[in-house]
Each structure stands twice: as C-alpha cells, then as structure tokens.
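Report on one structure; see the data block that follows.
Missing here is one protein chain; the remaining ones are kept as they sit in the complex.
We call the chains A and B, going by the order they appear; numbering starts again at 1 in every chain.
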Amino acid sequence: MSDHHEPEIGADGFEKLAHPVSVKFMVGILGALLFLTFLTVGVSYFDIGRSGNLFVALFIATAKASIVALFFMHLRWDKPFNAVILIASFAFLLLFIAFVVLDSGEYQHELIPMDKPYQTDQFELPG
Amino acid sequence: MNPPETGTAAPVAEAPAVPHHYLNHSKGFLSWALTLDHKRIGIMYLIGVLSCFALGGMFALLLRTELWAPGDTIAGIFVKKGGTKTAQDIYNMWFTVHGAVMVFLVIIPGVPAALGNFVLPIMLGAKDVAFPRLNLGSFYLWCLGAIFFILTLFMGGVDAGWTFYTPYSAITSTAVIPALVGVFILGFSSIFTGMNFIVTIHKLRPPGMTWFRMPLFLWGSYATAVIQVLATPVLAITLLLLIMERTLHVGIFTPEYGGDPVLFQHFFWFYSHPAVYIMILPAMGIVSEIISVHSHKRPFGYQFIAYSSVAIAIFGFLVWGHHMFTSTQSPAMNAIFSAITFSVSIPSAIKVFNWLATMWGGSIRLTVPMLYGLSFIFLFSIGGLTGLYLGTLSTDVHFHDTYFVVAHFHYVMMGSALIGMFGGLHHWWPKMTGRLYNGKLARIAWAFVFVGFNVTFFTQFLLGSQGMPRRYYDYLPRYEIYHKISTIGSYMMAVGFAIMGVYLLQSIFGGKKAPANPWGANTLEWHCTSPPPHDNFKTPPAIEDCYDYSGIDYDPAIGGYTSRANPPK
Partner (left out) sequence: MSEHETQTGHGDGHAHAHHPSQSHHWDTMRQQFEAGKLGMWLFLATEILFFGGLFCAYFIYRANHPELFEYGHHALNKEMGAINTVVLLVSSLTMALGVRAAQTGNTKQLKLMLLVTFLCGCGFMGIKYFEYSAKINHGYLLGSMFNYSKVKDHEREARDHAAENAHAAHAESVFGAPAVPVVVPAEKSVFVDAARQPSGLAPEVREMHAEDHGADSHGADSHGADSHSGDSGGHSEAGLLPVDGRPPNIHIFFSIYFMMTALHGIHVVIGMGLMLWLFFISGDNRFGPSYFTPVEVTGLYWHLVDLIWIFLFPLLYLI
C-alpha cells in the first residue's frame, strides 16, 4: 500500500490506472503465439518417442502460456503478487499430479474392460 | 440494492434514545435478505450454521442411541414395511447425513463464514469485506447447498458416507447425486468466502495496520482462505467427475467401468485433508485471541503463532496420503506421507506451547470464552497426539477404520474446531447482539459439554484400540459397556447444548446490555459500540498494538473496559 508511485492524474481529474501497451507490440505477441502453434503441430508429425513428443508439446505449451500470462494478462507490468498466485496455483497442481502419478505404479495394470464380460481369471492381483 | 442512507439518517434524528447500530439501521425482511453488510451476512450464516448443527446433532444422537445395545435398537422403527431398506441401511444413512452435514454445512463455514464474516472486517479496521455482493452471493450458495442436503433426506437419503468413496458411491441406489450437487455448491460458497477474505486482508488494511500488527485471528483466517482457494476447486472437479461416473460411467474412478478407486481417494483427500485445516485453523485463531484477552497478556511468540498458521496451511497440502495407508497406496508413498504427517505436529505444537506460555504469569480470568479456550487446548492436545498413532504406518494398520479414528477426528473436529467456534461465539456474543448471557448457566452448559464430550469420545479410543470397526450397525457383546458409556456422554452433551440454546436465546430477549468492551480486549472490534454501528467506524480508528493491555482500564460505571488510546465516543 505504501509502494505507490506518484499518481498520474487523467483528464477526468482521477488517477490514471492504465498503462496501455502499443498495438504493434500486441500483434507481435500474437505472431509469436501463432509461430509456436505451428511449431507444436509440426513437431507432432515427427515421432520422437512416447514421452519425447509429450514433453516437447508440454514445453511449447508452457512457453505459449507464459507469453499469454506475461503480456496479454499484463503480468509483466503488474504487481508481483498476482504472478505469485498464478505460479502457486500451478505449483500446487504440479504437486497434486506428481504425487498421484508417483503412486500410479500400484494401480491395476490391466483395465477391466467395460465392453467385455468380467472374468475373474482374467486378471492378476498385484504383488 | 444498497441502501445509501448515510445522508438521510443523520439530520432527522435528534439525540436518539436508542443508539444507532447495524441491527436497527434498517428494518424489514428485505433489509436482511438483500443486505450487503458483512455483519448481517455473518449473523445469517450463524443462524444457518447453528440450525444445521442441531440437525447434525440430532442424527448423532440417533446413531448413539442405536449403538446403545447390540442388535437393532431404534433404527428398526424407521424401516418401512415392504420396503427394500433394512435397519442397517437406515443406520448407514444416519451416519452419512451426520458426517456430511457436520463437515460441509457446519464446521467448514462455521468459523470463517459466520464468525469470520462478522469479526474480520471490524478487526481489520475496514468498513466491509472487499466484495460485499460476492459475500451475499456465497451466503445464498450456502443456502442452496443446504437445500440440496435437505432434499436428499426426502429423496430416500444417501448412504455412501461423507467421503463418497467409489465404487460404492457410483453404484448405490440412494440419492448420491443431490448430495454431490449440494457439496459442489457449498464448495463454491467456501471458495468465494476465501477469495473475499484474502482480498480484504490484502487491500483493505487501513494505514498503520501492518501484517504483523494484525490480530492472530486474521492470520488464522488468512491461512484458511488460502486453503479454501487452492484446495476446494479440486473437490469440485472430483464431485463433478463422480456425478459423471454415476450417470455416464466415464470410467475414471470405478473399476467396473475401467477406472480406479484409489484415484478417487487421491482426488478426494487432496481437498479433504487440507479441509481439516480449513476447519481447525480459524478455531486456532479464535483461541489465540481468547487466551491472550482473558489472560490479559500479550501472546507469547506472536510471530511464531502467525507463521505457524501459514506453515500448517502449506503442510496441510502435503499429507493427504495418510488417509490411504491401507488403500493399496504404494509403500514409497506411504513412507513419504507418514514422514510429512509428523512434520505437521511441529507448527501445531508451536501453537500449543505458545498458548501455554501466554497464560504463564497472566491474570487469567475463567470467563466462559476462556473455559472454551482452555478446553480447546486440552482436547486439541489429545486429538493431535492420537493423530501420531494414526500417522505411524504400523499402528495405523491396526487402528484404521476403527473407533480409534472416530475418536481422533472427533477430538480434532468437534473437541477443537467446534469448541473453538463456541468459544468465539461466547467471546463475540456481546459484540454481536449487544447483550450479555447468563454466566452461571453458561458455565453449567460448558461443564456438560466438556465432560460429556470426553465421556463420549475418550471411550471410543478404548473401543477402537480393542478392534471395534467404525460405521458398524451391530457389535459383539464385549463392546457393549463402552458403547453404553459413550451414549451416555452424548446425551450429556445434548443437555449442555440445549442449555446453551436456552441462555443464548434468553440473552437476546432479556439479557443485560453489554458494554462496548466487556472483556478488556484491545482489538479493534471492541473499540466500536456493542453492537457495532452500520459502517463499523465513523472515523478511521487509530491503529495501535492490539495486544497492548496497558492502556485498557476497567470502568465500573459501565461494567466494561475503556481504552485510553481510543476513548469512547
């Protein structure tokens, strides 16, 4: 609350809260996003292993998401706490997914097929 | 929508006989139903929460009565001739309704939404919460969720347990979906309250109210709000998936459709373990206030108590797997979760020791709130320490799904969270209503509740350690004596709560007028009149050290305390 700069007063006599970014810059950002979209589609045609494709796709998606958050969502110029919220939510999501995936080794490896009759001898119990 | 009557009210009234406050600010049903005043919303929440507490408590009494003796006791009465439901089914519905109502409708909204709404902005020195409309909206969401719960009762009840574990919850023929929709809606109510509190604390602190000048209750509420915002959405999606599982068999959680039930438990406990801290953290905040005020002494280790609230909130996200030690979770995960579980005891112990040190050398007055505060420390210690047995992998295998678990979480949920809430209710009752309650009756009620609680639930530790499984309708004769003692204890509690209802109602209609500051506290809510005025503060209050009791003097003429820094206006 104490970290305010000198308020800039607008034409209507009130403080100006906005710091508009140039249109050119915004269009440039869209260009970057479109480029990354074509890149991720292009990469998907090459087989670089099961996890290879997944990681590349996730990496590009994260880059795109960061660009959207930083520039379209103004985090680049915003209070750092808003960025903290975004990062924290992703961190907690990662925590959730990581723990659950870590535990998934124990899950039944053979799914019980819903479209097939259930037969007890079809499945081995783990361990 | 918002009555801006500030301009019209002042000039007309000349020396009003009745001082202006939020209760007589405007009249009529709509002035309550459409109010944006956080105090009125808090009061409406309080009425709702206490009604639901009575409802859940009635089901608890039914459960205990059924367990009075082996075999059918009273559940059989509710069996319809020619119906498909047996007495056992009826019992299953009772404990499900008891659990779900108490958790989702009473404890989770109890302290933050009811007491927090009333107290938090005033304590902070703000005029209202950040988003008053959203606040009213979350109250109506709570009502809608409650309606769905009542609906399930009329749609044949639900018997999946409050945890809704798959596969059973996906295939039982009872009214699971309305209950899930109810919890889903309640979740959003809780999220919006949490959002509101975080923004309020960040953006509405008046100049001078720095983070480390905030009363400890606000720290507790802040930590709670963080959990509400980060954990509750996962519950929402879990319930949505479960609804999809039931209706369309999407195959995520139920083995029959190709899914995995352990995955459901991960999803569920990722929310529901942090939810335990949603329940307990604000109660801890209340106790921090009560212990300091009624010992008339600055809290020992203020910063430690404040940080430990945040630490508990964060640790709370890392321990959900300790509910799943026997659910074929992998051994590595069991070890990790067990280890982190023990680390939660560090911030919890920090709080307990700091409360004890706060009382050391203070001028302790055994007021009614203080009795509840002391009970909290005692019961929370038992609840916390028995949690260590359950966090240990080897002993948990023995105790899992026995009455030991039931006793443990009742010590934490009821003995701590609810006792803390009732402590806060008694602490702020004079502020909310402007009336004093009958101290003698209140002490008698407290004695019934405290003794009854221990008789009920300590016995259950013994039951559980001897192997009595939870959620069973029937039991072997060797457990009978314990069950009988436990049931007697529950009746004692019922008597205590009935007395409480009587003297609280009586105080509203004929209680003595409360002074602005009956306890000698120095947090901001005690600097405005009892009950507080509509806008909380006519002029921005002077923010000073809220735990400095040196400037607080007793004034026998008004029967309360006055502050030298903020003299009465």
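Everything that follows uses one rule, which is that a contact is a pair of C-beta atoms (placed from the backbone, for glycine too) under 8 Å apart; a residue touches a chain by one contact, two chains touch by 3 or more.
As the structure is a prediction and not an experimental result, all values here were calculated from the model.
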Chain not shown: contacting residue from B:31, B:210, B:247 or B:363: B:247
Given B:214, B:234 or B:281, the one touching the chain that is not displayed: B:234
Interface with the unshown chain - residue positions in chain B: 2, 4, 6-7, 10, 126-128, 130-132, 134, 167-168, 170-173, 191, 194-196, 198-199, 202-204, 229-234, 236-238, 241, 244-245, 247-252, 256-260, 263, 267, 538-540
Residues belonging to chain A that touch the chain removed from view: 1, 4, 7, 10-21, 23, 26-27, 29-30, 33-34, 37, 40-41, 43-44, 50, 53-54, 57-58, 60-61, 64-65, 68-69, 71-73, 78-79, 81-82, 85-86, 88-90, 92-93, 96-97, 100-101, 104, 107, 109-120
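By definition in this document, only the chains that are shown with their structure count from here on.
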Rounded Å distance between chain A and chain B, as computed from the means of their C-alpha atoms: 35
Partner chain A, residues of chain B touching it in the complex: 202, 205, 207, 230, 234, 249, 251, 255-258, 260, 262-263, 266-267, 270, 317-318, 321, 328-330, 332-333
Chain A to chain B touching residues, read off their complex: 1, 81, 88-89, 92, 95-96, 99-100, 102-103, 105-108, 111-114, 118, 126
